[in-house]
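The complex appears here minus one protein chain, its other protein chains still in place.
A and B are the chain letters, set down in written order, and residue numbers restart from 1 in every chain.
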Amino acid sequence: MNSLFEYLVRLGDDSLILGHRLSEWCGHGPILEEDIAMTNISLDLIGQATTFLEHAGKVEGKGRSEDDLAFLRYQKDYKNLLLVERPNGDFGVTMMRQFLFDAFRKPLFERLVNSKDEQLSAIAAKSLKETTYHLRHSSEWVIRLGDGTEESHQRVQDALDELWKYTAEMFVEDEVNQNLTENGIIPSMEGLKEEWNATVTSVLDQATLTIPTNNWEQHGGRNGKHSEHLGFILTELQYMQRAYPGMEW
Amino acid sequence: MTNKEWPLWEVFIRSKQGLSHKHFGSLRASDEKMAIENARDVYTRRSEGISIWVVESSNIVASDPSKADSLYDPSNSKVYRHPTFYDVPDGIEHM
Partner (left out) sequence: MSSRIRIFVVELLSQMKEQDISELERIFQEKIDQDIKIEPKDWMPDNYRKTLIRQISQHAHSEIVGMLPEGNWITRAPNLRRKAVLLAKVQDEAGHGLYLYSATETLGADREDTIDDLHSGKAKYSSIFNYPTLTWADMGAVGWLVDGAAIMNQVPLCRCSYGPYARAMVRVCKEESFHQRQGYEIMMTLMSGTIEQKEMAQDALNRFWWPSLMMFGPPDTDSKHTKQSMEWRIKRHTNDELRQMMVDFTVPQAEAIGLTIPDPDLKWNEEKGGYDYGEIDWDEFWNVVKGNGPCNKDRIDTRRKAKENGAWVREAANAHAEKRKDRKIA
């Protein structure tokens, strides 16, 4: 197995699937300004997916383009976190999902900027700027909703309770990561989870939300074992490529 | 459920270093952080700016256009404020 390819696919798929989810909001946001903001984040994520998957294709060396990878794999070959394929739910679920993810992505990219793989380092540097903004946006919304009305507090607490079990998967260190760290291609991820914890605790505290006590961890996406939701995402995502195979668009 | 609208904000953007902030438009936001972020998302989608000011529209005091005559016309007669009022001999440059 090519660890770097696998790792880049994970990064690309996280961006691709979350970008897809956010794009579902376009035209349906709670207010015009936020519609535009969510689309911006979605655009950033689709852009990240494009560069990660393009690089992955080159690293793999079998001539697969970013579009081949994005549109023409089978479900089990997508390696995104289960978290990012969760349905949008209400705006509270979407923002909580975004926040939990952004709080992980920012310190991750801060580390990946130091990757020995030049291309990965460059993509991480660009993505870091975007993610810093995403995290600010999602944190502020989690705080507003948590410390807003009784209804919004309840909704966003429910969202947190629902999504919590998917967060552990972000920090799994398996042979893919270990290989890359040992070969010095990616830096050590030491302290990543602690940083995430600190951000999450601080924001949830300001949002007057309670961290769930149920610590059950739901894993699977990183190994291609997805929830039922991914199949439906791929049905839309791949529709054109499957219905009209091999054509230029 | 109340349907109270978010306050209206006016957005001013400095499009590049060396220029002053210019009025770009307005938007709705519930607080100043959101106003800045919305301004960034709405008005700088094509990287039109490097610095953003937002101010709640209700905080802007505007002059009354029907009094424009008394406010601005007097300065029309103060031509000495304009550099072209002064003759400079031919051949003198950089002035």
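In this section, contacts are C-beta pairs under 8 Å (C-beta built on N, C-alpha and C of every residue); 3 or more make two chains touch, one makes a residue touch a chain.
Bear in mind the structure is a predicted one, so any value in this text is a computation, not a measurement.
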Touch with the omitted chain, as defined above, among A:D90, A:E110, A:D161 or A:E195
A:D90
Would you write out the residues of chain B that touch the absent chain, in ascending order?
1-6, 8, 25-28, 30-31, 34, 42, 45-46, 62, 64-66
Kindly note down the residues of chain A that lie in touch with the hidden chain.
20, 23-24, 26-36, 39-40, 42-43, 46-47, 49-50, 53, 66-67, 70-71, 90-92, 143-145, 147-149, 151-152, 155, 233, 236-237, 239-241, 244, 247-249
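Everything that follows uses one rule, which is that only the chains that are shown with their structure count from here on.
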When centres are defined as mean Cα positions, the distance from chain A to chain B in whole Å is 39
Chain A partner contacts - residues on chain B that touch it in the complex:
6, 27-31, 33-34, 37-38, 41-42, 45
Once bound in the complex, which stretches of chain A touch chain B?
31-34, 36-37, 40, 136-137, 140, 144
